[in-house]
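A quick write-up on the structure given underneath.
Just one protein chain is left out here, and the rest sit where they should.
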Amino acid sequence: MRYSGLKVITEGLFGNKGWKPAWRNPEPKATYDAIIIGGGGHGLSTAYYLAKNYGLGNIAVLEKGYLGSGNIGRNTTIVRANYFIPGNSEFYSHSLKLWESLEGKLNYNVMHSQRGQVVLFHSDGQRDLAARRGNAIVNQGDDAEFMSREDLREEFPYLDYEQTRFPIYGGLMQRRAGTARHDAVAWGYARAADQLGVDLIQNCEVTGIDTEGGKVVGVQTTRGVIKAAKVGIVVAGRSSQVAAMAGMKLPIESHVMQAFVTEGLKPIIDSVISFGMGHFYISQSDKGGLVFGGDLDFYASYAARGNLPMLEHVMEAGMTLMPMIGRAKILRTWGGIMDMTPDGSPIIDKTHIDGLFLDAGWNYGGFKAVPASGWCMAHLMATGQRHEVAARFRLDRFRLGQIIDEEGTGSQHNLH
Amino acid sequence: MPELIAKSPLGTRSPLTIGLLRLSEAPIMPMTSIAVFPGHDKAIAKVLKPMGLAFPAPNMISQKGEAFLAWTGRDQAFLLGVAAPMIPASAAAVTDQSDAWAGLIFEGPGAHDALMRWVPIDLRPERFAIGSAIRAPIYHMQAIILRLTANRFDLLVFRSMARTAWHEIELAMMTIEARSQRSK
Amino acid sequence: MRIGGKGLIDRTKPVKFLFDGRAYGGYRGDTLASALLANDVRLMGRSFKYHRPRGVLTAGSEEPNALVEIIGTKNQTPNVRATVQEVFEGLNARSQNRWPSLRFDALGINDAVSPFLSAGFYYKTFMWPRAFWERIYEPLIRRAAGLGSLSGRHDEGLYEKAYAFCDLLVIGSGPTGLMAALTAARSGADVILADEEARLGGRVLADDIMVGGKPGSDWVAEVKAELTALPNVRIMTRTTVTGAYDHGTYGALERVGLHLRARANLPRECFWRIVAKRAILASGALERGIAFPMNDRPGIMMAGALRSYLNIYGVAPAKRVTIFANNDSARASARAMIKAGVTVAAIIDSRADAPMEDGTIVHAGAQVTTTRGRLALREITVRKGGEDILIETDCLGVSGGWNPTLHLTCHMNGRPSWCEERAAFVPQPGAVPGLFAAGAANGTFSTHGCLAAGHAAALAALSDLELRPASVMLPEAEDAPYRIAALWAVAGKGRAWLDLGNDVTTKDVALSAQENFSSVEHMKRYTTQGMAPDQGKSSNVAALAVLADATGRSIPETGTTTYRPPFVPVSIAALGAGGRGTGFAPQRFLTSDQASRDRGAPMIEAGLWYRPSYFPKPGEATWRESCDREVMMVRETVGVADVSTLGKIDIQGADAARFLDFVYSNMFSTLPVGRVRYGLMLREDGFVLDDGTTARLGEQRYLMTTTTAAAGLVMRHLDFVHQAFCADWQVRFISVTEAWAQFAVAGPQARVLLNSMLDEPVDLPFMGCAPLRIGGVEGRIFRISFSGEEGYEVAVPTRYGEALFRDLVARAETIGGGPYGMEALNVLRIEKGFITHAEIHGRVTAFDIGMNKMISAKKDCIGKAGALRPGLVGPEREQMVGLRVSGDKGLVAGAHLFTHGDAISRVASQGYVTSVCWSPMLNQWLGLGFLKNGRARHGEKVRLVDHMRDVDLICEVCDPVFHDPNGEKLRA
Partner (left out) sequence: MRLSCPLCGPRDRREFYYYGSDDYLNRPAPDAQPEAWDDYLHLRDNPAGELKDLWYHELGCGQWLRVTRNTVTHEVLQTELVADRKVIRR
């Protein structure tokens, strides 16, 4: 079934009785060519691109809960390509390009909206760092521009320009950055993958990874043994647990990060705004809620809920930066579990087991990476070769010191 | 020869009274960090005994006359009010802290209520007894909070942050007062 | 309309207020909703999606419909529940999400096209043409969406946060909470009793129940009087406990001044962090609706709310009331209405075996199948035994049963369990450690049951707290069983609303199941059920039941979504109180601060300190002119700068030297007493952490300096290394950053200046240090330089800082010198090739900055092994170089470097620039930067490109030390 405006109207006229299921509920087969563990954004996009780009028809996605139940359903929906360290630059650049044609490809409106993101700076030193970043972005072929304080005042009149603690010097704007409707991304990929014959199997938890002679042969699940010669672990948030089933210890620590949404408000914040001093970023959803977040709670956790100190810190940052949001009320707070790596960059790589691949360590940059992560992971699983835009996301880079550290904070997982 | 005039952290700020609460700057007084080296507790006890002091247990103050010895950390205490005695260099690291801190005196009934706007500690009289000394934040600032007498707190914050501390406590005093006037 | 003789409002205190510009009267103690109802105003809002007319549904914070904007003198507050906002003289409220007016809303058109706006329709359309999304579709959607509006002006209101502690936090003051608080308080526990409402009593007041043989309000008053008199009880009204967090921490929002006209210094709200050893959740229960067709008209409200309005506010919402229920509780509403003289047209009870009611028609086994009335309810249709009955009515009180208010028990991921008998979810015991749910919050609905449950919960808490319970008599009260036969939705033509806030109907839920969004989480996300301002408080359970029905599963099989904090929406301003403006971080002031400001120096932030940027002189038009002058002043005569912000750590003990050898990459045990050495500190992963000079003051005493920015970081690092790896060593250290005011005196005339103020002339070798007596004060002097000139740093106890700074500057000026600021300091250090955190930015190794030899081969140190990793050394790494260019085209920091002739691309980038300055001494632009294999490329011309500031020029790579490469001036 193809979605379109016309279809919405014709279905509406006939009581919306004709809409078909977005995807099937297949029973798991005994054998697949490839299994993706994890039905989140990355897992679903991996499956989609495996089917789409490499013609693999016999694929299963195994999901412990419901599709999109991980971080794809609990993030702050920002899409950008404003990294500056080689490795990240080319990867996120590729991802943004995929975002730009995603709706047409998936026949699903994921509401990708290029409303721009500005990162504010508050000192000469921060300005120079922003320039270095902006230049790296443009060198990569993406867009970035400097905004002066006066430019900002015009576009974002409600920021507190009189605030003297960390005065606003200017901002680095990426117009092609923006937001997307997070759940819809999972559903769009799921529906498109399903239409290409991928079996999306929900409520199917992987409990073991079977290997023979250094090769993967399949997985054990709560719904029985399923065989496959290729298995991809795409379970950010639980990577350490699943990798441990294959005897691996990962360079990952799990941390909780909170996010916040207010009650619906009439449009007031048009772009994504990031506060360079306060770990605070904000956007307004199409529904009208202000969606924002800050930093990790900073302690290792699998609890998917946070505590007050970071929440209050984020609110204080918001009040410092734009006191006009003071009377908006926080409607809901929640937490997601982040795979934090020692350099803040992800891993898309082979493992020591033949046929077992790993896509993990997304820190808190996973949402915008969904298209490219699936694209590169699919490439790796199909060809056995690292994709050129993800070639640096190696598992052994920490031992070798080939660090991709955007923050410059070193081998402490929670600082990235 | 320059004439070096001593200046207190808040300079000439006069005490502030709002309602029943009063905030003032404490005069600069001698303050010495005594950090005992591992295994030298007895040597320190020997030095302190003639002064009528004992090395305080965590979160406590040892007091004799003008001299206070307030616990400030593991094997560390600040001697306040009197000059440091001679302490063998092998027994403890002795560091003058007189200029490193700003002292604020915050007093009046319900002072704890105002302070608990910023301090995440139960400072009510029945929970924070006379003779207590703790290290705790005042909002974002590191601080040492002492209770020497009833209805009074002696607060120590980094000298450079004295104005911030004053401002925050003043805010709390104002809102407490406004609340007490609310029903009138 | 107002009912005489009923309610707890203060009829001696009339107030006037505005709604949509029209003046109304109410009484102190009214909410906006009760006052409007008293004035027969029933239309209070428009719905989110279809813009349908809506009236008030509830009498509490769970209200989904009656959300308004409160207009203050300076600002406005959107999405305020009319059911919570108390009226005061001059209150100005305005309806929202409508244009041009509440009665005539243009977007009411959405209602007519609702078949095309079914759940998730937007995922299926608006895709073509692509460019239309950002330009046309999305702006239209955004404008239609949203509820109230922010003004865009700064919120200048006052907010506060506070901490409180107790043995027992009692959440809610209905029969359960009051009984619990009384029991615990009499037993000596330290109790906080918090209630969302302005009055204690909860449903005792709302239902006008007899307790202990007397009117409930009397009983409440007695208990309140006793609790108020006890020193161990703190009563917090207008305080909603919003969240349960780890280890007995609860968040609570107090409406301090929102019920009053704005007053100076009175906070609008206070966000409390309450730490409780134990807590009792006595938050009662929330009534839920029934999804029957067209169940959203103004006049259709919760049956329990009818009692609240009558008994608390003395208001009847209408003249002719009908009740529709599936349980016994709504009968009390009918009785109360009749007693108050309001006509009850009929009771429609869906249960076939529904009991009769004296004096009222009861339609047993009947259902409401549709309603009529454009802006207010006029008529309903009731189906009974296959026949339709039309009933004229202007108010329909609905009760679909009661859901325990168990939200807080879900805040730590606990899932409630389904109770078939009550047709409701009940809390999972122990879901939040230390929190006991009791009374209606735990599924006990009779008054007697609640009183007993409150008492029992208090006993359990007292036992945990090891307190002996005092004797408390349980007062008598009704103990009727809770009888209900679940009814979630009524079939029929037309839409039947579940979530009134987000306009989610039973059809939407059915469609989500049809499209295989059949997991409860999928349904929620696809339909937006439960995501409106009320977070599905009165609709989630029914929606779940409808989904269960559509998918052929039971409710427990279907599961439930979870409740997340906060229980009610909390303003950002309250949660962020204190953070506005300069409150976001402490301000640190130098002793020279006033002296610098007196000279007109602009102050800039650096590591929370404020430091002077430059000291303008008359006739200087730009900062550059001042900076150039200050640089030349230091190079030619003498300059004075306050450098007190550098971190200073006093390190003492027999193992102090050993400790420094371990934390620094280079050797400090070999440093002679009275000398200073530059030290490089690495992180354990081998990258550079910080640098600074460390002086040996005595055989067992060192003074370490850190950079301003890293002072705290280094202290933490030293504490870790010490406590983790060598806690038994004879070493102790303490920060003395704040104990000393320290001033750099630099330039060829530095010694002259110092000698003019000292008893004995300065006689220190380069990198020497000594005690110093100055103006009768014991200080220290270090011969170190961050400028490349002969330089000294003089330190005195901080109290003398301002005096010394003024004196130094005055003396300097007599010999052609003066103060210099951060700008000049930066130029001076760049000319000398000294690094700051612009260079050691966390991704830089000792190898990169040409200091690999500083990692001593003779000893272990933090970071040594990490630094040996292959990725941290080698020609492919970007190494620090100098850059220079003549002419007036300036270098810019942040630019990237390219091999001359290469195309500009990421792959071709050879490095980047970290620091730049105009050197007034060398008359050219200088820069420091990092370049691939840079040390081998001195002399090469490279291209510098900055897209951000449109700079593209050729500059020369050189050694980073531009000035006095052999250090002759330093050692002069």
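When the chains are written out, they are named A, B and C in that same order, and each has its own residue count from 1.
One rule holds in what follows: a residue touches a chain if its C-beta (ideal position, glycine included) is under 8 Å from a C-beta of that chain, and two chains touch if they have at least 3 such contacts.
No experiment lies behind these values; they were computed from the predicted model shown.
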item	value
Which displayed chains the unshown chain touches	A, B, C
Contact with the hidden chain (one of C:D40, C:D246, C:E357 or C:D959)	C:D246
Touching the absent chain when the full complex is considered, from A:N71, A:T221, A:S285 or A:S411	A:S411
Options A:S301, A:T320, A:T333 or A:T409, residue touching the unrepresented chain	A:S301
Selected residue (touches chain absent from view) among A:L67, A:V110, A:I209 or A:I252	A:I252
Positions on subunit B contacted by the hidden chain, ascending	58-59, 72-74, 120-121, 134-137, 142
On subunit A, residues whose C-beta touches the chain left out of the figure	238, 240-241, 249-254, 298-303, 307-309, 342, 398-399, 411-414
Contact set of subunit C toward the excluded chain (per top definition)	245-249, 273, 275, 412, 433, 684-685, 715-716, 719-720, 722-728, 860, 864-866, 869
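In this section, only the chains that are shown with their structure count from here on.
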item	value
Chain whose Cα centroid lies at the greatest distance from that of subunit C	B
Interface ranked first by C-beta contact pairs	A-C
Averaged-CA centre spacing for the pair subunit C and subunit B, given as whole angstrom	30
Euclidean distance of C-alpha centroids - subunit A vs subunit B, Å	48
Shared interface positions of subunit A, touching two or more other chains	none
Touch list for subunit C against partner subunit B, complex	158, 160-165, 256-257, 260, 263-267, 273, 275, 578, 582-583, 585-591, 609, 650, 652-654, 700, 727-740, 757, 759, 774-777, 796-804, 807, 811
Residues of subunit A defined as touching subunit C within the complex	3-5, 7-9, 11-13, 15-17, 19-25, 65-69, 73, 85-86, 89-90, 103-104, 107-115, 122-123, 125, 127-136, 138-141, 144-146, 157-158, 160, 163-167, 172, 181, 183-184, 187-188, 202, 262-268, 277-278, 284, 286-288, 303-305, 307-308, 311-312, 314-320, 323-334, 342, 397, 399-403, 405, 407-411
Touching residues (chain side subunit C, partner subunit A) in the complex	48, 75-79, 97, 113, 115-116, 118, 121-128, 130, 133-134, 138-139, 141-143, 145-157, 159, 161, 243, 245-246, 249, 251, 271, 273, 411-413, 507, 511, 514-517, 519, 521-522, 525-526, 528, 531-533, 535, 564-566, 569-573, 575-585, 587, 604-606, 683-687, 837-838, 841-843, 866, 869-872, 892-896, 904-906, 908-909, 912-915, 945-949
